[in-house]
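The structure is given below, and queries will be raised subsequently.
Missing here: one protein chain of the complex. Every other protein chain is in place.
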Amino acid sequence: MAKVAVVGAGMTKFVRRAQETGRELSWQAAKMALDSAGLTLKDVDAVVIGSAPDAFDGVHMKGEYLADGSGAWRKPCIRNFVGGATGVFAPIQGWYHIASGQFDTVLVVCEEKMSSCHPHPQGAFITIFDHTTERPLGPNLLWIFALEMNRYMTVHGITKEEIALVAVKNKKNALDHPCAQLGEELTVEDVLNSEVLAWPVNRLDVSPASDGAAAVVMCAEHVAKRVSDKPVWVEGVGWHLDTAYWTNRDLYYPRYVEYAARMAYEMAGIKEPRKEIHIVEPYDPFDYKELHHLEGLLLCERGGAARLTADGVTQRDGDLPVCPSGGLLGVGNPIAAAGLMKVCELFWQLRGEAGKRQVPGTPRRGLAQAWGDLMQVGTVIILGR
Amino acid sequence: MTVKIKEWPGTALSSRDIEEGRVLTVRHKLKAEYAWDAGVAIGRYLRELKNGRLVARRCGGCDRILLPPRMFCEQCFVPTDEWVYVEDTGTVNTFSICYVRWDVARLKEPLLPAVINVDGASPGMGILHLLGEVRPEDVHIGMRVRAVWKSPGEREGAITDIKYWKPVQGG
Partner (left out) sequence: MREKLTNPEHVRTWPGSIPVEYVYTAGVAGEAYLRAIKERGRLAASACLGCGTKYLPPRLYCERCFEKTGEPRDVEARGTVETFTVAHRDLEGRQLEPPVVYAFVRIDGTAGGLVHRLGEVDPGDVHIGLEVEAVFLPPAQRTGSILDIAHFRPVRHRPAAT
């Protein structure tokens, strides 16, 4: 398979409300990514756009709307959408655009502007529940997370205190991220004492709604060697989907994440992920999801992620740094852009350019993962130096 | 590269910037009403709910009894074979105690959404519903529950023909 590199990355600040339109945010991130790679729009052969439901921005055919700000003027362009998993799927799509041999250089841009949606983006979210058998019950999006979190906690005997450590860690990490929306120094008590939304979910267990964009430039090996002295290579990709009959699955374990991870590990030739992955950016829209996903990624045994967190293994200076960026909990959650932000973070970390967030020991290989739809999609990308 | 960047793009606004017109905005209300087809399987499911019964579909390929019912099995990818009535009792697979509405407005009384594994369907075949006649602190995973139906005259062929599920005495 042809080798594919990431050679540039960029992002906007993640904020609750941006003045910029979605296409202006996209341009800001895309321009930064191109500039950082020393490339211009002329060098771009094709564009991949990732953006979650049109109903958030309130723009139908959002891919087309975002295209000019994403550098797709008179170019091949595709927009993908796999719910929250979109932000990691977009660079996977960039990868196969290039690995297929069809394109040499691809600009990958993800954007979300959730502040447009009033009174709350949940008004659009609730349509993911079945219109006939679920919506008449008056659900809200928090239900599925609360139900999954309770199941996960109960099956493994994990406490809310243990889970809150993730929120504390990620929001603290985000203090070092110049684009972060919610970096702060918190205690476990702060999380436990925050407003209960849908037990076991409290307000500080949850990432915010955000506006923002992120972008990366990907290219074929011969281009990467010409334009970059520090390319970061795509070593593995994986994606997987489980049934939308979510009440028919045991929610305690994200099987689809495991299958996506296995696909990526196989491609990367990774036999022992816990030893061979040095830095992880799992999807953390809720604090328990980080634990859930570390288990699905086979980076610890089932039910073992809370222990790892309590022991400090997942701290930025720990043995397996997890969400050194600050994650969705700290940096923010403009859905598709949040997933791609994780890929940007790996790019900067692996090049030793993450500044105050830099993980010690020059990590050689990192993994980013995102997750979405009705708790059913897993997307995984592995980058290495 | 990130270490060299001094200014990151993006202009944060407060809600007051918008409310007080400090920046210009355009408002638009989505004007769309939907009528979603219940379809074949859920159409029958709704009719049986009106009769006070839960109905599932059996797949001959994997021999699972599927609830909610569906006309095809997503595992075997073949049409399902027959209608099977299941019980209106079950076990709480997981639950939440929800204090907010979808727009994050506080509820006076919390709702108790749960996934209920229904007796007679294959293991793990849960449905989303609500719990009632129980104090939130008494709910637990594994709790046995029974459907509380609306009276026949009140039923309209809807998932809400079951008002909620309540604990089975001694369950």
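By letter and in written order, the chains are A and B; residue numbering begins at 1 in each of them.
In this text, a contact is a pair of C-beta atoms (placed from the backbone, for glycine too) under 8 Å apart; a residue touches a chain by one contact, two chains touch by 3 or more.
Just so you know, these numbers come straight off a predicted model, no measurement behind them.
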| message | I'm checking contacts with the chain that's been left out. Which of A:Val106, A:Ala124, A:Leu137 or A:Ile279 qualifies? | response | A:Ala124
| said: Touching the hidden chain in the complete assembly: which of A:Ser51, A:Asn80, A:Gln93 or A:Ser116 does that? | reply: A:Ser116
| note | Absent-chain interface residues of chain B come out as 11, 13, 18, 21, 23-30, 32-38, 40, 42-44, 46-47, 71, 79-82, 102-103, 157
| task | Name, in rising order, the residues on chain A that touch the hidden chain in the full complex. | result | 17-21, 23-24, 27, 30-31, 34, 40-41, 55, 58, 68-69, 71, 73, 115-119, 121, 123-124, 127, 131-132, 135-136
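Assume only the chains that are shown with their structure count from here on.
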| query | Can you list the residues on chain B that touch chain A in the complex? | reply | 1-3, 5, 8-15, 17-18, 23, 28, 30, 34, 36, 38, 42, 45-46, 66-68, 70, 74, 93-104, 110-111, 113-115, 124-130, 136, 141, 158-160
| Where on chain A is chain B touching in the complex? | 8-9, 11-20, 25, 28-29, 32, 36, 55, 58, 119-120, 122-123, 125-126, 129-134, 136-143, 146-148, 150-151, 154, 178-179, 195-201, 211-212, 243, 245, 247-251, 348, 351, 353-355
